[in-house]
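Every protein chain of the complex appears in place save one, which is left out.
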Amino acid sequence: MSAAGDTIKPEEVLIEVVRRLIAGARHVAVGANSPIPAAAAFLAQRLEPESPNVSLQQSPEHNLWTDGGRELFDSAGQGRIDVFFFSGAQIDGAGNINLNVIGDYAHPKARFPGAYGSAYLYFMVPRIILFRLEHSRRTLVEKVDFISAPGTSPPNVFRRGGPIALVTPLCHFSFDKPRARFRLESVHPGHSVEEVLDQTGFAFDRPEQVPVTPPPPAEVLPLLRGPVATELAAIYPKFAERVFGIPVGAAVA
Amino acid sequence: MSAAGDTIKPEEVLIEVVRRLIAGARHVAVGANSPIPAAAAFLAQRLEPESPNVSLQQSPEHNLWTDGGRELFDSAGQGRIDVFFFSGAQIDGAGNINLNVIGDYAHPKARFPGAYGSAYLYFMVPRIILFRLEHSRRTLVEKVDFISAPGTSPPNVFRRGGPIALVTPLCHFSFDKPRARFRLESVHPGHSVEEVLDQTGFAFDRPEQVPVTPPPPAEVLPLLRGPVATELAAIYPKFAERVFGIPVGAAVA
Amino acid sequence: MGKSRDLDGALAAISDGTKLAIPADYAGVAMEATRALIRRGVKRLHLVTLPASSLQAELLIGAGAVETIETSAVGFGELGSAPRFTAAVLGGKVTLKDATCPAIHSALRAAEMGNPFGTLRGIIGSDILRQRPDWRVIDNPFGENDPIVLLPAIRPDVALFHAPLADRKGNIWVGRRRDLFTLAHASARCVATVEALHDGDLLADEVMAAATIPAFYIEAVALAPRGAWPLKMGDLYAEDTQHLLDYIALAQTEEGFRRYLDDHVFRRRAA
Partner (left out) sequence: MGKSRDLDGALAAISDGTKLAIPADYAGVAMEATRALIRRGVKRLHLVTLPASSLQAELLIGAGAVETIETSAVGFGELGSAPRFTAAVLGGKVTLKDATCPAIHSALRAAEMGNPFGTLRGIIGSDILRQRPDWRVIDNPFGENDPIVLLPAIRPDVALFHAPLADRKGNIWVGRRRDLFTLAHASARCVATVEALHDGDLLADEVMAAATIPAFYIEAVALAPRGAWPLKMGDLYAEDTQHLLDYIALAQTEEGFRRYLDDHVFRRRAA
């Protein structure tokens, strides 16, 4: 347990898990609306021996792109992007993600913004990390209503990437590609395997003894809550306010 | 006859013919190694009521491209280029041009630089003007040894452009696309239909009475030999020296 | 003088039924022009977003100006969903052609190159592909049993965007918003609003020329200082986050949305 163990927020645990998953990457690209991945990437830039390139789709000031929005997709197509992140309104046990609709596509019950680049990047980036702040049977389902991007593909379909992990406030799953199934890697401090079983709509593998997720170590926390939180507030003001208590507008002024 | 009729150089007649052929164009693009088209285009910019865009592949200073060399081909594909120019080691009676080899391709007798963009632009630009400074049975042949770009295409092949004229030191041919044949439009001052028949390796149509090509009118000649020649010398020093007597190096310094 | 117009004059190129291409927020969104289009009551637009949109598509859809939208997403990122877009899709009031970002890039680049289709890896197995009968899967002729997606080229009638600078000839400096080149090239015509006019010729300066769309692609330019408001404009000004949050709250109902239009779109005309 870290020194500040009991005050650690769920988002901070997620950021720490993501930080470990992106270790050693040369280029971490972060899509729009992804504050947790952005925070983890900013940490990696400060902590990794070989500071990775970090590009934020959301922020021209924090990106390395000079050839338009297409350059992210081109770079992924060229094999230059090692890590990307997705969430999903629904994520299912086979790693399929749904960013489009709930219910029948022609007459949906709920509609989300859309698939963005997921249907492409999910194939092209070796390490896709899924994260979902709501861990429930509503979000983690047996089968998504709509496959925005499939978790796996038949062997003849060109694919160099896909999901490697799913991170939630309860736990960290890894993805077993040959079996197209998730495996419970660890449960976050304060939660239990029973809770995960209870709240997860899909079947998953797990070891006999499920480890506890290590929280952010003592040397990481001040970095996260200090300079990284400030950097984040300029791009994700609402998130930075909620998690780190930085008032909206403070970073812009 | 213009006032300076007897001193007009063959290249000046060609430039004048080209100038008339590009009348009304919105965008005249000139490839590498094309001093005569460049001169005609510079004249058009000074004389046309609606000054055309003129872009020179050879000269970044004289072009409007800001998206790389590909932009010429992209623009042509978009239908934005009205006029382009080609020459050819051989040009045949069906409008085929050869910029590659003489003899058998695998064991050629002569080799030229290559096709450049001809195999594409010949299809995409509505008004392609062919010009050839050597009018002989060696250059204007019944059938080219190698088709760098074909004069016409079957009706199912997408094609919005092609040759409209062939200009030589002797005469001006127009191209009859449905018949895939050249037609003699006019013979330049000082030359005859017999000479054209004698020096041309392909069969062509002609009217009963073949007109004489009008030489550059009196108001065009000073423009051509003055500012246009100077403009040209910066890009085509050898041509400007030979035709207009401007020493090589004068324009660069 | 050249291609400069007042805002309404510049927007004359956009009429009912126009296939209108617009950029994502990071590339410069012509919001002042969008409000002018809504005031004019434009109808039946076919919107194409390169590749996603937020307030621009949302307002046009809410105002009933859009018949079809081809997009990879409409939303406000972490601020929330786009309420009028969501309502219009759920209510069947707009034809939605769901796409994915690089598909729209590929289809517009195909138009830019004069090709009838673009190509795209990935997507196979996505229901997006299943919902797009206009997209085709072929067997890569250079591979073996290697399916790959082809997308018909998208050729918009008009591209509309907001850029930092224009000169008096109509050359537009866009900086690193390179998607705007694709939009200008792929579209038959192009209308831009700009923050400011540049004295002199943007193409005469090699440094500025490198990020300048030449005037021969541009139909009309209108001056519109802070013309992307309340969205951001690169390094020039930030998004007006509070305004967007207020909008999202208001636009949860049709009635609230109408009030927003009255306050922020129609009132300007009276002013």
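As written, the chains take the letters A, B and C, and residue 1 is the first residue of each chain.
Keep in mind that, in the parts below, a contact is a pair of C-beta atoms (placed from the backbone, for glycine too) under 8 Å apart; a residue touches a chain by one contact, two chains touch by 3 or more.
Note that this is a predicted model, so its numbers are computed, not measured.
Checked against the full complex, the one of C:L150, C:A196 or C:L245 touching the unshown chain is C:L150. The residue from B:G93, B:G117 or B:P215 that touches the chain not shown here is B:G117. The residue from C:R44, C:R136 or C:R267 that touches the chain not shown here is C:R136.
Although one chain is not drawn, its touching partners on chain B can still be listed: residues 32-33, 35, 57-58, 60-61, 65-71, 73, 77, 99-100, 105, 107-108, 110-124, 146-150, 153-154, 156-159, 236-239, 248-249, 252. Take chain A: the residues that touch the chain left off the picture are 26-27, 53, 64-67, 71, 73-80, 124, 158. Where chain C meets the missing chain, the touching residues are 102, 106, 109-110, 113-121, 136, 138, 140-143, 146, 148, 150, 152, 174-176, 178, 206-211, 234-235.
Keep this in mind: only the chains that are shown with their structure count from here on.
Number of steps on the shortest path from chain B to chain C, with steps defined by chain touch: 1. Averaged C-alpha coordinates put the centre of chain B at 41 Å from the centre of chain C. Centroids of chain A and chain C (each the mean of its C-alpha atoms) stand 28 Å apart. Contact with two or more other chains is made by no residue of chain B. For chain C, residues that reach two or more other chains under the stated contact definition are 181.
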